[in-house]
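Scroll down for the structure; my scribbles are underneath it.
One protein chain omitted, others in place.
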Amino acid sequence: MTKNSVVATLFRFQSVFGLLAVVVAAIIFSPRKNGAILFVSADNLANVVRAVSEIGIIAVGMTFVILIGGIDLSVGAMLGLAAVGSAVLMVESDWGFLPSVLLVLVIGLVFGALQGAATAMIGIQSFIVTLAGLQIARGLARIWSDGQGVAIAYGDGPNEAPASFALLGERTFGGLVPIPVLIFAVVAVAAIVFLRVSAFSRHLYAVGGNEKAARLSGVPVVRVKVAVFAICGLLAALAGIVHAVQLNQGSPNDGIGYELDAIAAVVIGGTSLAGGRGSVAGTVAGALLLGVLNNILALNNIDSNIQLLIKGLVIVAAAALQRLRPAS
Amino acid sequence: MTKNSVVATLFRFQSVFGLLAVVVAAIIFSPRKNGAILFVSADNLANVVRAVSEIGIIAVGMTFVILIGGIDLSVGAMLGLAAVGSAVLMVESDWGFLPSVLLVLVIGLVFGALQGAATAMIGIQSFIVTLAGLQIARGLARIWSDGQGVAIAYGDGPNEAPASFALLGERTFGGLVPIPVLIFAVVAVAAIVFLRVSAFSRHLYAVGGNEKAARLSGVPVVRVKVAVFAICGLLAALAGIVHAVQLNQGSPNDGIGYELDAIAAVVIGGTSLAGGRGSVAGTVAGALLLGVLNNILALNNIDSNIQLLIKGLVIVAAAALQRLRPAS
Amino acid sequence: GCGTTSERTGGSPSDGAAKSCKGADGKYTIGMSQANVAEPYRQRMDDDIRAAAKEVPQFDVKFADAAQDNAKQVADVENYITQQIDLLIISPNEAKPLTAVVKKAFDKGIPVIVLDRKVEGDAYTGFIGGDNVQIGSEAGKYVAEQLLPDGGNIVELKGLAGATPQAERHQGFADAIKANPKLKIIAAADGDWLREKGQSQMDALLKANPAIDVVYAHNDPMAEGAYLAAKAAGREKSIKFIGIDALPIPSGGIKAVEQGRLSATFTYPTNGKEAVAAARKLLIDCAAVPKSQVLPTRLIDKSNAAQTYARENPAG
């Protein structure tokens, strides 16, 4: 391997540059107690990843949507709808674990597919379709929950959720890895593998890269779009289930503004909003970057206003880092 | 003129179709009092337009940004910063009317120009740059105002704003037209005329439509981008001043979420998020459509959850209406 | 203070308090987890805590803002646990979602003072707050007895749909005005706690309802917004506006009452001072604090506005 190709290989993983830089900064600026670096404690790292797991799951779905050149603003509201849905079904309707979770996932899938159909078949810009979807999902969540958070209590009695559901919020592998993190990891790895090996992924990138050319090449454009929005809806619903179990309630106001965080994770991860270019691995790096940044600012008790300034600057710097190109 | 060309001409104004439909629906569904249709009373119409004037002013700037294929998420935060700025300068620092307003406008202009420079020169996606800008502007506003709204009292004493500022919130033309509406109208007309007659507008469309072609033709691409973001920042600051005078205070939390409303107005108005295609007239129609919709739902006292559902559906329907093409 | 309803939970002051108490020689890091500083009321709560803590040289208070997101607030508390703070003050965004993490802190021996909204169970050291149902009820009584004894039309501007105080302030009010059958809530709209939303909703309500006597807003900013809308329509004289919160700041409700825009507002104490006092008791005096202190609301009207403002915000 020549020196050039080493550099080139390095730059293929450019999307993690920003993450690495932020992690190094976090270690340097981390507060210490009794000589221990608080940031790198196992507990804290688990917290960091757990805090980004919901945004991360959503962002994986969002990556697919952005790869085909679309956008999905409804994911935060869908998270809220799914959180409410799982709480209401398990607690108020006393459905079992599996039926509730399955129904909620199906709702996410169908909702996403409908949005995909509206943009693919009628040709309305996905921004508009999903902005409307956001309002509709939020309205449905409010109506379903009577406008109030639905608390989740566990047990076998009536109006209690099955204990199996609580498991989703636990920690595993010796109490170290929270299940939400595990779910995020599984989703991310599955998405990365899927994008590497599936024929569908070629179609997806083609649709985002040049829709007309994709259609003329025989790519089923409408089907790809509907499928991608359906996947995104499904993952948002999954994140909503995880959200409900972590917070012990489903509230119709859950997930407000999460769409921007998810999009930010995707874009910081190097995926182009124009479509056709990007990766799930980058998105995971982007989500972790945001998580580490939030964590280190909080650990240092930075004033929340100053936090806003620092976050803004770090995000721009991380993005600028990705514009570097190897000088071959 | 043949029948065909009449139809074709009609369809050139397609962006107002949705608005027309919503207005007709508003008249039909408007509550009546003593036989008078409340919706069409001069007072109510003035209210409708006044309620959209801030979003409208922002949306005009946003149209420019979207036409060059960018996006500006910082406008809501800039509105907040400008509202705080004008209140602090006039009330706490006892600056005069003109110096305060001018400084605030310059802040908006420079802030926008810096964002434009970051995206045009470093090549970071504008979504990221302005997401960071949003956080920075919001942080600055909080710091400048100590986190609390700054109340505006009028008078000549210390810590009172000059009465000339209050004028901006008044009504004119026989008490019928609120000045904010007038400002919105002037901004919109100026923008429409500017886009029709200026060479700059050709450059703007060219940068959005085919950046490479623009560059090869000698269009100063970087300068166009910086100018467009600067205009958008300036208009957001103007909207912030209008906001402060209408609410008699500048609060650092003013304008949260306005960016989405403004983008929605632009996109409903038929401008493509891909750039290069769209018009300010469409944006004005889009903003008015949203305003009329909000107004008629409020006049009928529809339950807020149902309002969300209806808004979502109407937005999709309005967008679908724009996909119609003349069958000549 | 007088009128405080307090209840003590049995004998043992929570074990947490005892452990971290190092008396007056100690240095204490206190973590304050705020639900959302974008609400003026909560910003004021932080400011009150900051001011009160300045008087206690042993205290170093850190602040975190959850920006209205339960999940973010959970993370904020977790980060405080990681930092091994000595005491936690939390103003929860919502009760249920924060119960677990507050319990986690409490179980680690960190004393917890809960402000404004309770968490569930009893894994906290002390709660200090107001009673939103009671505030709504006081407002209702005020309307029924003082403003509209002969009946009339009321418009209600509600807070954000789905928020607990919104439901409680509505419930207390609705129950209280039942006493006067000639009172009618003729319309209600969501103002999402925001001044501009209060204004634009009121624009339409004014249009649709030619006879409005009182506007009851769930907080002062919405009441002010409604006032501005009425003023634009030239009807501000014929309508009375009442709000809730009564913050002693220039853009707050007390000033609005003093200057005649609002007829009345009801204090919803931030309890920042009380929280720091409780922390002092726990950490420096090694004493117990009541499990629950509910501070009553007070009516602020033209008669006591200027005086109250001067007392609570001597700086201006």
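Think of it as A, B and C in the order they're written, each chain with its own count starting at 1.
By definition in this document, a residue touches a chain if its C-beta (ideal position, glycine included) is under 8 Å from a C-beta of that chain, and two chains touch if they have at least 3 such contacts.
Simple rule for what comes next: contacts and distances are computed from a predicted model.
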| item | value |
| --- | --- |
| UniProt protein name of the chain not shown, from "Cytochrome c oxidase subunit IVB", "PP2C family protein-serine/threonine phosphatase", "Heme exporter protein B" or "Ribose transport system ATP-binding protein" | "Ribose transport system ATP-binding protein" |
| Touch partners, limited to displayed chains, of the chain removed from view | A, B |
| Which residue of B:Arg138, B:His203 or B:Lys225 touches the chain not shown here | B:His203 |
| Sole residue of A:Gly233, A:Gly276 or A:Gly312 that reaches the chain not shown, by the stated touch rule | A:Gly276 |
| Given A:Val104, A:Ala214 or A:Ala298, the one touching the chain that is not displayed | A:Ala214 |
| Missing-chain contacts mapped onto subunit B | 197-199, 202-203, 205-206, 208-210, 212-219, 276-277, 325-328 |
| Missing-chain contacts mapped onto subunit A | 197-200, 202-203, 205-206, 209-210, 212-220, 276-277, 328 |
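What we mean here is this: only the chains that are shown with their structure count from here on.
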| item | value |
| --- | --- |
| Residues of subunit B engaged with two or more neighbouring chains | 142, 147, 304-305 |
| Numbers and ranges of subunit C residues touching at least 2 other chains | 37, 161 |
| Contacting residues of subunit C [partner subunit A, same complex] | 31, 37, 62-65, 68-71, 74-76, 78-79, 82-84, 94, 96-97, 99-100, 120, 160-164, 167 |
| Of subunit C, residues touching subunit B in the complex | 37-38, 40, 43-44, 46-47, 161, 187-190, 195-196, 199-201, 203-205, 207-208, 210, 221, 224-225, 228, 232-233, 249-251, 255, 259 |
| Residue numbers on subunit A that touch subunit B, as the complex places them | 73, 118, 122-125, 127-129, 131-136, 138-140, 142-143, 147, 260, 263-264, 267-268, 272-274, 304-309, 311-313, 315-316, 319-320, 323 |
